[in-house]
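One protein chain omitted, others in place.
In this document, chain identifiers A and B correspond to the written order of the chains, with residue numbering beginning at 1 in each.
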Amino acid sequence: MNELAIIVFAPLLAGALAWLIEVKGIREIIGVIGAVLPLGLTALLYQKTSEGLNFAVNVGSFNLTFGLNHLNWFFVAIGTLVGFSAILAMVSTAKNSYEWLFALMSLSGVLGVFLASDLMTFFIFWEIMTFASFMMVLHYNRAASLKYFLLSVFGAYAMLIALGIIYAKLGTFDFGAIQQAMYQEAYATAFGGETIMSKSESALIYILFLIAFGVKAGMFPLHVWAPDAYSETNQSYTALFSGVLSKAGVYGFVLLYVLMGTRLAIEFGAFRSATKFGYVIAFLGGLTIIVGGLLAALQEDIRKLFAYSSISQLGYILVGIGVGTALSIQAALFHALSHALFKGLFFLIVATIVYRTGKTTFADMGGLAEKMPLTFAMAFVAILSLAGIPPLVGFASKWVLFEAVISQNLPILGGMVFFGSAIGFVYLIRFVYAVWFGQRPTDLDETKDAPLPMAIAMAILALFNVILGIAPGLVAKELNKIFGKEVIGGDLFILDLGFGKYNALAVTIYLVVGIIIAGIIYFLGAKVRKVPVTDTYQSANPVTMEYNLTIRRNFFLPLKETLAFWLRISFDRLYRTIGTWVEDLAEVMRTYIYNGNTQSYAWYLVILLLILALWGV
Amino acid sequence: MIEIALKALFILIYATFIGFMFMGMIRIVTARIHRRVGPPIYQPILDTIKLLSKKSNITHGLIYDFGVIYALGATILAIMFIPLGNIGVLRAYGDLVLITFLLEIPMLGIMFAAMSSGNPYAGIGAQRALLTMLAIQVPLGFAIVALAEYYGTFSTYEIVMAQQSMGWSITALPLLFAAIAYDLVLQAMFGKEPFDIMIAPGEISLGPMVEFGGKHMGILQIQHAIALFGETLFFSNIFLGGAAITIFGSSILNTIATLVVLLIKQTAVLLVATFMGAIFPRFTIDQATRFYWKWPTIIAALGAILATL
Partner (left out) sequence: MVDWRLYEPLINFARKRSMWIVAFCTGCGGIEMPPLATSRYDFERFGIMPNPAPRMADLFLITGYVTPKTLKRIIITYEMQPDPKYVLAHGSCPLNGGVYWDGYNAIKHLDKYLPIDVAIAGCMPRPEAVMDGIQKMMELIETGKADGWKRYKENYEYYKKNQDELFGEGWREKTARRWIPWLMDKKKEVREE
């Protein structure tokens, strides 16, 4: 039980120490130790998860309880692995100890969210996590951080109101107790008995939780904070930010199912083999996939492209959660893992590029594949994983998700998911062409490869991508333990869903055999000679390096023209307009009511006393 | 073990040979439509031998070579999963979604190799090829969904077996819609007019292929042959009934009969695509995208929704 305390509080203590001790070398070591401890402990605690650990801290009048079971362990494993890689990369890119403090604090917060076993602990650590990530964004850009802060606070207040309703009705925060109470209510509704919470109240709780977790996870209308917040911060931190913190939103949705799922299902009924409340989540998730993906293809800034890509991938996870069967929730969790792995890797690659070249827009880059070969190899692995190419882990999770959604007879969601995987190809090719290939601008001629800590961090994530892709049975076994039954069958290399099978080992072997055959044909031909990038066919005009011929801006102009009608709708503008209205309203109130004029205040006092006197107080 | 290796080798050689015959068939049929004589049907084999025997080749870097090899490797991987009568090597794992993904991977490999040359024509070609692929995903997705819902299984082999008893897929109305949408998608996957904007000979000097020469182009010709074979085989299996003949006593005669029946069906698909390709000029990329997101999507979505009822 003490291990749980170490897992949750070690990063926070390490961050505080690193902030206090300003010495450059020691600060990094303390920070990395703070991130390694949770990782090691999580690995060691794997054996004990079946027993269910517990740990409680008494703070005043209530307890902060933490517990470890299979579902928690899965998310904590994702969190510590990606968190460790991100902190390791921050050794090179962190600018000052302020960043160490808040990065580690947010890691601590998210681990607390995952390990919490009552709602008050959940909320407190949710706030710590949001606060720390807000401070990280504030350091770089105030407007982006303000947008993030407002939307997060809006979600957090929604969660607080929902918490309040639950406490008022059920009198407890503990997850186990709430789950029991909800089961009883579900049966009571099903058999026509008395319930503590009425239908409208449970609908209200559902909507409030939907807003709260949707903001964090970047669901469709509430995603506007993500592109700015993910871009305007330390990019190694964004690996943690988008890889792990968004999973807190996913964990919240899973928690919604665990706690209230039965109640809401019976209360609101089903919509064509998925529950109604789940279908709302899934449909919004599908819209997120499409909107995030299409906007990602049209961006000019590397960090924004990957930010929109993160939003798009989270849409997949939400579709899986929304459909609601055991298989689809497992598919969603599998995709959460693979998304954390490949998106963490991508943001580390972006961090390397930004750190070494100092530039962030596509128009300034080009031809980096020769100068940064290690980073390019990592980018190759990450690209294959995100595009969903077997045998990497991205394909395994997308395959399970696709089959889970279609086997539930939901054709529109199936079409949206399929579309999303094609969009993945599109913006990845944009990234590869503009950054790694083509003519190199002269000021990038001395770019060096990734520094050692970042290289190690990237290698760790890439290794997990490949291993879990070739042996997806490892992940399937863990997921089956969460549900207690064999939902995904098969052994280490095969995923067997009953109506479809995927053999990762066969795919790998035959791919290698195919590449060998192609290689044999290749080597039987004449030898090649390398030509410089200027020796290329441009209708036989001679080419120099002085004029740039690589298309880096507006690469997808035809797509922008095709979507011109839809791009005029923008939720970002809607929120800004609402913000301006609120400001205007505040201005009006300040001019007419709170106008700093002592006489009007005296009038207010008199009127108030008169009303109170008439009321008989 | 040896048996599997022999079967795989047989499939590979058969696919390559028939693929080349298909490419030659496209050229000679187009020529006859133009009232010309046309090249002999084994012309692509001569082209490939000529390309592979070039005495000097160039490269633009490691990815340029590796992308082409990867494309061919992925195509070989793809055909191992499609059931070919009763010789299919991995047909128990031939999942609809897996095969669809695997048939798109070679394009990614070719894009990588083409873009590493830094040629702007290759860049534009890659952009157009990707947008075409994006455009075809929507009707393709709905067609696959319609199939999976109608048969209740994702395994291609089981769909073929089900068709032996229930008749061809296109006799059922939802699947007829899906087949029409998928046939329009096949035009873009083969790279034939009116959707050959990604190749666009003469307009952007063959787009992604502009810097490929010599043995790289030879490998790409082999890849195109195997991809043609694979895509027509997939369509015949899922919509036109496939073939699993067991009436003869000896298994060799059964295999030969199955291959002949499949060959006839594949040739029919190819001829439909060639006829369409000979008539139409080329669409521009935004016309192609708008077309695919309008009519084939509506037809395929109708098929998918009808299949779930």
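Following the convention adopted for this analysis, contacts are C-beta pairs under 8 Å (C-beta built on N, C-alpha and C of every residue); 3 or more make two chains touch, one makes a residue touch a chain.
Predicted model only: the values in this text are computed from it and were never measured.
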- Note on the structure: Among B:Gly19, B:Gly214 or B:Gly242, contact with the omitted chain is made only by B:Gly214
- Item | Absent-chain contact - pick from A:Gly25, A:Gly484 or A:Pro542 | A:Pro542
- Query: Please identify, in ascending order, the residues of chain B that touch the omitted chain?
  - Reply: 27, 31, 34-40, 43, 45-47, 49-51, 53-58, 201-202, 205-206, 209-214, 217
- In the full complex, chain A touches the hidden chain through residues 524, 535, 537, 539-544, 546-547
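In this text, only the chains that are shown with their structure count from here on.
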- Message: Can you compute the centre-to-centre distance for chain A and chain B, using the mean CA position of each chain? Integer Å is fine.
- Response: 36
- Task: Flag every residue of chain B that touches chain A in the complex, lowest number first.
- Result: 8, 12, 52-61, 63, 65, 68-70, 72-77, 80, 90, 92-93, 95-98, 101-102, 104-105, 108, 111-112, 115-121, 123-124, 126-128, 130-131, 133-134, 137-138, 140-142, 144-146, 148-149, 152-155, 205, 210-211, 214-215, 218-219, 222, 285-286, 289-290, 301, 304-305, 307-308
- What residues on chain A touch chain B, complex-wise? 367, 369-370, 387-390, 395, 399, 402-403, 406-407, 409, 411-412, 414-415, 417-419, 421-423, 425-426, 429, 432-433, 436-439, 499-503, 506-507, 510-519, 521-522, 524-531, 533, 535-539, 549-551, 555-556, 558-559, 561-562
